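Excluded from the complex is one protein chain; the other protein chains are retained at their positions.
Moving on, here comes subunit A:
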Amino acid sequence: MTKHSGIDPLTQISPNQHVLIRLPSDNLKIVELKANAIVSLGKFGAFRVNDIIGYRFGTTFDIVYDGVEEEFVKGTQTMIGKISVLENRLKASSPALENSSENNRGLINLGSVVQEMSMAEIEAMKREAASGDAIISKMIESHKSFHQKTVHSQEKYLKRKKQKFAKFFTVEYLDSSGLLHYLIEKGDVLRVMDISQESLGMALNLANINSNGQYLCIDETGGLIVYAMLERMFAGDSNSKAKGKIVVVHENEHPNLDLLKFSSYSDNFIQRHVKTISVLDFFEPAKEADIKSLFKPLSAEEINDLKSNKKSAYFRRLKWYQNQLSNIEVAASSFDGLLVASTLYLPTLIPRLGEKIHGSRPIVCYSQYKEPLLELSHSLYENLNYLAPSLLETRCRPYQTVRGKLHPLMTMKGGGGYLMWCHRVLPAAEPKLNEETLERSDVKNSDVEGDEDAHNLDQEEQVIKRRKPNEENEKL
């Protein structure tokens, strides 16, 4: 996306992009903004896209109905409101608290009797399109024992009501963490392989992802991993000059990078920086000569001479031809890192992919479960091409962040997955003897075969040492 008349789609809300909308209930929603269109948030109300264009991401808006013409979203009861900018999400629709009790000694549970407003009255107020603020104030007024509640429980009450009657929303840039949270909340935990924000973040750092690397990737999450890599490498900027590239190897005929449809990159940019290739084409590439024998590109003049129906057929075939050639090139290249989130059997997968990785480059493998990574680690210990496989876990524990009431959340989602991290290395083929030992072995009537045996023995020893990482090198 290019900058139009000073509006920057990466920092400001602009049309033709997907954004994340945070509702009063803290639920998330992805919305594609179309100029002149209307967005409905269901019971929270509706607004016009044009009213929010040009504001910074992160701004909180309130939907207000003061002096608007009655206009409904077609076929629904949702009335389209005006927009006003709120200063703070926290302060939105919170009438000032007064008259609270030290404790709840006087509080008796009388059920719904304490609320003098009936459901019908509340519904009527909503239909009259009173602001969420007004409804909540009214409810407090008619709540008989509200002032017998402690400040804390008054706040809690307000929070609950706010989630029900407030009409504000926050518009956020759709970064990879936001996309992940949206998917988790939507119930797509399995689809994203239970990955957590902290595991995703750690995978990016351990794999040393930067703007100019050539990375190899398997992503079974529908593109979340690739999305996160792209964001880290290019920041959503289709005009980025960085040369980095992601090669996505997929197990079906076509890749599933569905989530990239939410990204702000141009198709052209994605084509340049994300290359997809099937496992078959990657591990058993076609021969260049075979491809060339099947198709010959024409010269510019010859193309001009083609009739229009033949022209399109030609370009279709040309595209195929170019894709085949680029597949061959990709299969022959080596990479700056490997990032895998796959449910394929890892002990056979990783070493084969690892062959295509440069020495000293990191390999990071994500799994929902620890056991497949345990098995992988054991198999890599025995392979001298991989240095010190480690099993890592990272967990985030959020706090209820209210002064005077700080404590970790009482309940939260479990899981989050595990990472295997190691480096691709190049084993010493024929260990060089240094001069001193050469002299000594000369004296001792050096025996080539004997040396080789010693070498083999040593290799075996290394294998054993690798098995017990804490004893590495210890015996030497």
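Here is the rule we go by: contacts are C-beta pairs under 8 Å (C-beta built on N, C-alpha and C of every residue); 3 or more make two chains touch, one makes a residue touch a chain; residues count from 1.
Note that contacts and distances are computed from a predicted model.
Trainee: Which protein name, taken from UniProt, belongs to the chain you can't see among "Electron transfer flavoprotein subunit alpha", "Exosome complex component like", "Trafficking protein particle complex subunit 6B" or "tRNA (adenine(58)-N(1))-methyltransferase catalytic subunit TRM61"?
Mentor: Missing chain, UniProt protein name: "tRNA (adenine(58)-N(1))-methyltransferase catalytic subunit TRM61".
Trainee: For the full complex, which residue in A:H18, A:R317 or A:K370 touches the chain that was left out?
Mentor: Result: among the candidates, A:K370 touches the missing chain.
Trainee: Tell me which of A:K144, A:R160, A:R352 or A:R395 is the one touching the absent chain.
Mentor: Here the residue in touch with the unshown chain is A:R395.
Trainee: Residues of subunit A in contact with the chain that isn't shown?
Mentor: Residues in contact with the chain left out: 4-8, 10-12, 14-15, 34-38, 40, 42-43, 50, 53-59, 73-78, 85, 87-90, 123, 173, 175-177, 197-198, 200-202, 204-206, 208-213, 228, 231-237, 240, 242, 336, 358-362, 370-371, 374-375, 377-378, 381, 384, 387-399, 401, 403, 406, 408, 423-428, 431-434, 436-437, 454-455, 458, 461-462, 464, 467-470, 472-473, 476.
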